[in-house]
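In this view, the complex is presented without one of its protein chains, the others remaining in place.
This part shows chain A:
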Amino acid sequence: MSTEIMASANAEARAVTGAGPEARAMDLLRFATAGSVDDGKSTLIGRLLYDTKSLFTDQLAAVEAVSAARGDEYTNLALLTDGLRAEREQGITIDVAYRYFATPRRKFIIADTPGHIQYTRNMVTGASTADLALILVDARKGLVEQSRRHAFLCSLLRVPHLVLCVNKMDLVDWSQEVYERIADEFTAFAAKLDAPDLTVVPVSALRGDNIVTRSDNMPWYEGPSLLHHLERVHIASDRNLVDVRFPVQYVIRPQSTTVTDYRGYAGQVASGVLKPGDEVMVLPSGFTSRIAAVETADGPVAEAFPPMSVTVRLADEIDISRGDLICRPNNAPAVAQDIEAMVCWMDETAPLRVGGRYAIKHTTRSARAIVRGLHYRLDINSLHRDESADELRLNEIGRVRLRTTVPLLADEYRRNRTTGGFVIIDEATNRTVGAAMIVEAS
């Protein structure tokens, strides 16, 4: 995108952006983008940042200078966050880059991940915390292997909202037919993946059509602009407010003469709503008690829900420590040492093998685990299951059976992204080598 084009950004759009002093009322949307420079992803992100006044003149000037020095034909906005020396030298994005922008309605955190298959682990990382994923396709090329792979990874990580941007509409004469063919094909594919909410938007990132404001070039499109959708997509109900899950993170016991006999269980609510008076059960012990108070540093609260960080006090003195979990007696996670999980392997130095022993971290609980079986390795392009596989290498995904040294207090990942996910750590190198999503726990 050239500066000239960026400077032509819609004046009206600028007037509504930029967060004022009333910003306490905004909420937060985390979204992941995947793709390569060819798809126009950098241009799209550059456009969103620029049109929301989130791109600064010194950043732009620096990028322009570097682009010009390298002989790029256009200002390469990927240079904005391809901040590592190796990335700039090789002209590639290696890692997840986080970018931030805000409108009066929402603050946005973009986890911008490289799209190629050798960076699957980066995309999995970016998608793990995303409320929404944005997938780009080039209208001239239609769906390609990469688009299907991205959609699959988003469904695997249970990203609740998916947006397909059919980009470069200007290069197909703003054709409704081209758009609809791609939209239909993708919708059919997404249905097979059990993908949640899907929205398709025809855009030209370079020209700004349907990015911030509706395009005049595509009157046949009746949906919202991309930013309009990002600002309004309903994410509050994505949170699980039904199953009370409160992993105990830390026990607060002041050593003080003024505050005596205080014992509070600090943590972040994973799901559900906690209220004083509620009957609760503590796992793995199974003891029950009532919530005496839910506190924050600003005082007691009537209710706690995700993602609040609070301190819970119970009516009875029970032995509770980090790694325990507070839930309701009639709605508890599995207390399980045999775990079936989809695992994405992230280590380039050694593969996951049956018989391998690892450390794992699940909510606030640490354990060790042994790999008891590998059911299959998934070809993430064709979704074919290879049941003869005996290992998972870097970026490979498969279904694995593990036995843990202590019980995990676990839910299925599809029901709960916090109590259903864990990471696998190599005990010798201390590196995080795998991401796991629980399918079954018993």
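As a working rule, a contact is a pair of C-beta atoms (placed from the backbone, for glycine too) under 8 Å apart; a residue touches a chain by one contact, two chains touch by 3 or more; residues count from 1.
FYI, contacts and distances are computed from a predicted model.
One chain of this complex is left out of the view, and of "Sulfate adenylyltransferase subunit 2", "Heme exporter protein C", "Cation:proton antiporter" or "Putative ABC transporter permease protein", the protein name its UniProt record gives is "Sulfate adenylyltransferase subunit 2". Of the candidate positions A:A97, A:L352 or A:A367, contact with the hidden chain is made by A:A97.
The hidden chain makes contact, of the residues A:A68, A:I117, A:V144 or A:V259, with A:V259.
Among A:D27, A:E145 or A:D316, only A:D27 touches the chain left out of the display. Annotation for chain A: contacts to the undisplayed chain at residues 18-21, 23-28, 53, 56-59, 62, 66, 80-86, 88, 94-100, 102, 106-107, 109, 121-122, 124-125, 128-129, 236-237, 239, 241, 249-250, 252-256, 259, 262, 266-268, 273, 296-298, 303, 305, 307-309, 311, 322, 346, 359, 361-362, 364, 417-418, 421-423, 425, 430-432, 435.
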